[in-house]
Structures are given as C-alpha cells and as structure tokens.
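Here we show just some of the chains, and they stay where they sit in the whole.
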Amino acid sequence: MGDRIYLDHAATTYTKPEVLEEMLPYFTENYGNPSSVHSFGREARKAMDLARERTARALHTDPGNIFFTGSGTEADNWAVKGAALANRKKGNHIITTSIEHHAVLHTCRYLERNGFEVTYLAVDKYGLVDAEQVRNAITDQTILISVMTANNEIGTIQPIREIGTIAKEKGILFHTDAVQAIGSVPIDVEEMNIDLLSLSAHKFYGPKGIGALYMRKGVKVQQILHGGAQERNRRAGTENLPAIVGLGKAIELAVQDIPGHNARLEALRDRLITGILSTVEHTRLNGHPERRLPGNVNFSFEFIEGEALLLSLDIKGIAGSSGSACTSGSLDPSHVLLAIGLPHEIAHGSLRLTLGENNTEEEVDYVLEVLPQVVQKLREMSPLFNQQKGGLEYV
Amino acid sequence: MYSEKVMDHFINPRNVGEIENPDGVGEVGNARCGDIMKVFLKIENDVIVDVKFKTFGCGAAIATSSMSTELIKGKTIDEALAVTNKTVAESLDGLPPVKMHCSVLAEEAIKAAIEDYRKKQREK
C-alpha cells in the first residue's frame, strides 16, 4: 500500500509504464510528422498505422473507420454535432439521455440553440435507460440517437445492443459515448450496430489528450476541425504521434482480458460496497446494483456535504470524487444524481470511489476503516443530523 | 486551493457543538444549496461568553464557521456585528473566489443569532 490511495480512476488514470515506454521514442527520436515523405515521416506513419489497427481490433472493426481526436470530448462533439449538421436535411430531432456526460449534453444544448430539437430521456432510479423508451421517442424527424455505454458517475451500463438494434431497424444513426466503458464492457461495433463511438485513452491507462471516434463507413458526419488533410481529410491537425502510439498500446492491453480485469475489480468493488453498507447508516448506493462498471462505487451519505468528505478523506490519503455542487463548479449538484431522483440535499453528500488496476484489498480495508470515522465526524458537526435522527426521506 | 489556515480550521474546527438553552440561535442557508450554518450564543451583559456552531457544507463553510465563531468569542455584541465576511476571509488568509459566499453565510448566521437574542430580550 502506497502512502496515498488513488480511487478516482474514472476521472483519469495513470499511464501504464509499458504504454509510456512505447511512446517515448516518438518524442525525441522518431519525431517525424506522419504526413512527411522522408524516413522520419514514414516511421511515424507506420507507428500510427499500427495504433489504428490496434484500436480497430479492440472495437472489432476496420482501421479505416478509426479517427484520432484530441480528447473524448472532441470525439463526442464531432459525433453529435457532425452527425446532426450533416443530416439536417433528413430531420432535426436528436434522442439522448439526461445522464450523458456534459460533452454530449452541452453539445446537444448548443444544437438546440441552433434549430435542433433534443429529447433527453429520463432514467430509472438505477440510472438505466429503457430501450423501448428510445423506440417511443423516435419521430420522423429523428436523425441521431446518442446513449452512453456506461455512466461515469454511477457506473450504470446501458442496454446498448438493444438500442443499436432499434436504431438500425429505424435507419437512425446511433452514437455511443464509450469513454468509461473501454476495457470493462466488451465492444463489437458490428454486432452492436453502433455507427459512432467515442473513446478517450486516459480512462484506460493511456495518455491524456488523445481520443478516437469510430465512424462506420458511409456514415455522414461533418468535419469540425478544419485545416490540413490529416485523418483522411476529416480531422485536421498534426497527428499527436506519441499519444496515438500510447492509445494503441493502452487499448490493446485494456481489451486483452476483460473478464479477468473485471473479476478483480468487482471483488474489490463489492468488498467496498458491502463494507460501507454494513458500517455507515443513512447511506445509499447510487447506480445499478448489478449492471455497473466493475470499478465504480458511488454512495450518498446523508446529512453531510461531498467536498468536506473528500477533503477529510484526502487528509487521510484517500483520493475520491463527488457530485457535490461545490466540486462541480456549478450551483447544482450532479445532473446524474438528480436524474436518478436524489433530492438536492442528498446529492450534495455523494462520494464516488473508482477502483483501478493497482488498487489492493489492503487499500479497500483502509478505506473501510477511515470512511466511517470521517462520515461520523462530519455528521456530528452537521445541524441536519441531530434534527432528523431517522434520516431524510427520499424515494 | 485552500490556505493552510482554512485547512487548519477545517481539520480542527473550533467551537463545534450546541449550547443548551442558548440566548440566541441563528440558522441560515438550506440543504438544497448544500450549505447550512447554525450558530448558538451565550450572552452575558452584552458580551458573547460562549458560542457554538453546527454546519452542513463544504470545507470552506466549516472553516469560516470555525473562524467566525473564534472571532466573536468574548466580544461585545457591537464588536461581533462589526465582523464582516471580509474579516473572516482575511483571517483565513483568503478564500478561493468561488467560495466567498461561504464567508457571507458565516456573517449572516452570526447576525441572525444576535437578532434572535435581541428579539428574545425585547420579548422578556
């Protein structure tokens, strides 16, 4: 056990040493621009081709369908804006969910300001979208469905395959934000009828600042970054070669043994969940009890506020995150927690602990030792705790 | 993000608790917004002889609660009323801009408690 315990892998992961190692030569030695004719350029191009192949293999598609971007956010923006604008003549309606990442939600808001109509599907108390609800929301104007594979806050895994089938049946483009899912949810874009898929390397032990968009061949998507002819003339900007190499290596490692990876993380996750439920009262597990990411733990602790909880844990060497308004930079707590029906006061008291490959049982046990004390201390300070011994009411 | 002083008052908050039969009580904020501060005062001859607080809120809310109660302890009511949110923030070596509202909360809670005390005095 190190001196600090990192339990915020959903925010970002470390880059694995073996990934970094593959990247290093591309900074100082093989630093050519893949578009260049000379030997430096050819070496770069070769490395890029390999990374594209590895990425394609992980998604069960052809390298020609993979386009590298500067982030998961850019991939989401490109998919949603690009598909909407390119298919504007067919219709102006988009279906998404109320618990998407802001990269999708705020892009939808932008499109709403520009003449599109967006349906934000509600989710159930576990954060699950109902595929039939998607079907019912379709109108003759619907051109795009965007539903994330797995939620970044509460870890709920959506019925992507079912939604893909409906989208295909209706001839509507289907985008999924798989940023949190890569390495935990097996993806086959063909089988799952996915037309567009976003991913981001720093969520699966690759470097930050590199993502990819899978686009099925023939799908019409407008360009959003204009300039040079890179990425087969669809995404301009000198290719970020070291990061592309890192993404390729990281995704290869990430999909190598998903069942094994999941089993390991789920064991830790369930130990943490069970431990918390059995030691801390007035506590609620957020997200789906079974259909959840293997590394995701999300709790609401009544009567206390999330940032204070995070700081207290941080002092004890535990790094987590929260959907509290105080940590989101906005006035309201997490839109995801509100969407699953938590009242504001409960949502403020949320804690997300996301496990990664290096976490150990020992670390989990340390958290289980410290967390109840910290919660207790904050509750004793809280005016809400005394007032309502029985706990606040919520659905 | 937070100064050392803020962290000190967050980790070891002064004056946490309640006062039985307080002479004045003030509660401001609401749970919906994620910030509630409740202040209890014991007052003798217009001097605040004891003060306690309970706070539901972020690190800054707890630290400003702690610091502001320290600042008014042993002071006359008039002196306490002169303690502004700026004074509290400065005594904590500053607060991040997005957290200034927490210091306002502390100022308001104290004012509300003194108001409550005065109301009770008038009613006597």
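Note that the chains take the letters A and B in the order they are written out, and that residue 1 is the start of every chain.
To be clear about the criterion, a contact is a pair of C-beta atoms (placed from the backbone, for glycine too) under 8 Å apart; a residue touches a chain by one contact, two chains touch by 3 or more.
All values derive from a computational prediction rather than experimental measurement.
Counted over the whole structure file, the protein chains come in the copy numbers A x2, B x2.
Here is the rule we use: only the chains that are shown with their structure count from here on.
Note: centroid distance subunit A to subunit B, computed from Cα atoms, is 40 Å.
The touching residues of subunit B, counted against subunit A in their complex, run 2, 7, 10-11, 13, 16, 18, 27, 31-38, 54-59, 61-62, 98. The part of subunit A that touches subunit B in the complex is made up of residues 303-308, 311, 315, 324-326, 329, 331, 333, 343-345, 348, 380-384, 386.
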